[in-house]
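Subset of chains shown; positions unchanged.
Chain IDs A and B follow the sequence of writing; residue 1 opens each chain.
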């Protein structure tokens, strides 16, 4: 039986109940729902709407309900349409009619708004903790490969030599931004709507500031109409999750690519590969492909939820019930994905020889131009001459270091015997020691800065 | 145990399995998977790769597995990663090593591609049948209200009088387009990839055209690399579903609005309303709000899946596993929503008096202009004069029909005593008998045309 119905002559249609009932997914809120109800009971007692005994009975009864959920022994009534109804019914069964006093001055509108914020306030720090572990794994690998050279790409074409540490720490900076965004989501969620009633607050002199504090919120919401219908923080979470997913997807794409025999830069541990039902030799990077594919899923949750929000008129509307499934599913997606990414990164094997053999002297053409710059030529002119040198070497089917000096001299009188010193990959990387650059020392500092952020 | 592993030394990581395994949702494919396998077994027999006895054993064994699923008694092995593995393992348990011959020349890539198409080929007609019922309900109500006048709106402002039949049949035309789109999706899905192997076809001389026909497809796919990775039809389904959802959302918005006391045009049967835990008087149109809200969910599935598809390289990639949940969830969403919409439309009550009292003579200002047009004035000039008449009536705080003749004559010498015949709502509607117009006879023809489409 629902919590309403006094003004109704007919029961709800069965198909409507199947459509409306949210217990199949909102049972996950049981813990925060009970915590919120206990705080509300205390607030009612403080203003005399509950006696100490009534309050104690309610608090104890709620604790008993929580224990049933935790033990997996809770059985809802067939008519329980949502977690709030289920908990109140069970509480009534356990402690009798006094349970009916709990909902005084409260609506399910402010109740569920509070529950969902509390749930987010638990879920986000857990996600952040997993992210920190992933970040630590990335940075450990980066530090282990500060001096390992690899080709850096732009436009998926070989560009300039960098280091493995440089490549890996680029993902470290992305994850650091994700952490910041999640912290902002947490702050956005941590504002308490309890006491907003259905839309118009409550006629009882509840101290909403104290209530907010008791539940761990930073403050109470400022407007009850907005308080019951604000789900911005859910959208903010889905957005922060979307960018996190995008970063994992890009990392996955890199690793899949670098693991292809055309590159052979890395290989996955067998525990993180799977096989084929048809082709006996296959070792597929399934988890990385799922990291990529599940990003679409998260982006879809964001796009869909924003479309739902856009269509809302003022106040609480049932459309908002569609907040929970995308939120829960997104958290669950990361709960499954992040442990895999952590293990995969920790066990990722690098093949320095393959990476070095993929270096090509043409990747030093910029250094060749810089050579001319240091001899006084404007860069734009030097760039053009270096391009001609590349073409000359290609035409003669030789390396840049094999192009004879007269050929260089024909391009510019500034070239001299020391030009051949340019073609040293390690030196080229070492020169790029500017902050954020690929030189080992620069990467070491970036890693240190990111580690400092981790422990901040 | 997976179907592969001969080349692996280490078992898959547990977290990877939790991420990868699709059995929790793809078990829904059991029926089509078994049907597809039976067709494959027959095809193998036809080319001598199975003896008649072997084939009979496999067909019978598969039928036994299907019966277990149907009876709810099927229990997967802990290591079954997907429905294909689960069925093959169970088949092996039932009929022994001969089961190992079933996968000859086949890959899970073409197998799942076939399964999912077969599933869509079952789901779409069921959805279309529900839509036909909804359409019939709408048209029944439209015909029952051919002569019931109501305000027609543009910009959510009163525009011109129309009829309830006209309003309702506008949704009939939308649903008719949805049916066409679903039929196109069905045609797009009904092409058979079986025999595409993992990507490169099969070395055995399978007659793919016969196989396609045996399974109810219209033909075989033309390229095996595309055949295993094409999920366009899933996107097409999600798109057709998105527009259908948009139409239901717009209808829901209209009915919610018209049910607001500010309008009072319609009211929902109590079986299709719900109440409030706080406000005893509330009767809320929850199902309509969910129709609106769940549209975001479906749009999100489309947006997310397209983003996943966009990021795919050539051939089968595990990202594609993300096709099933948005597809299944979308179908399930309509399976819950459509029966509610049907009952709600059938039981919707109309309040003709409230609708007529919402008509306002200013809604006939266009007819006033047309009056002048028929007396020879260019419409643009007539429109301006009618606008001035509206303003004059507002300034004098009277109805247009109460504005004295001299006031009209002051605006144009073409006005005469017969101008007052303009202010007849029924006549105004009756005049709009052009094809597709709101006049009862015009709506009757539109309804007839839509009914003809229903039975086509």
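Criterion: contacts are C-beta pairs under 8 Å (C-beta built on N, C-alpha and C of every residue); 3 or more make two chains touch, one makes a residue touch a chain.
If you're wondering where the values come from, they're calculated on a predicted model, not measured in any experiment.
*Asks:* Given 2 chains in view, how many copies does the entire assembly contain?
*Replies:* 4
Criterion: only the chains that are shown with their structure count from here on.
*Asks:* Quick one: how far do you have to rotate subunit A to sit on subunit B, C-alpha fit, nearest 5 degrees?
*Replies:* That pair's rotation angle lands at 180 degrees.
*Asks:* Report, in whole Å, the distance between the mean C-alpha point of subunit A and the mean C-alpha point of subunit B.
*Replies:* That gives a centre separation of 32 Å.
*Asks:* Could you pull out which subunit A residues touch subunit B in their complex?
*Replies:* Those in contact with subunit B are residues 2-13, 15-16, 18-20, 84-85, 103, 106-109, 197-198, 249, 253, 269-284, 286-287, 289-290, 292-309, 311, 317-322, 325-326, 336-337, 339-340, 343.
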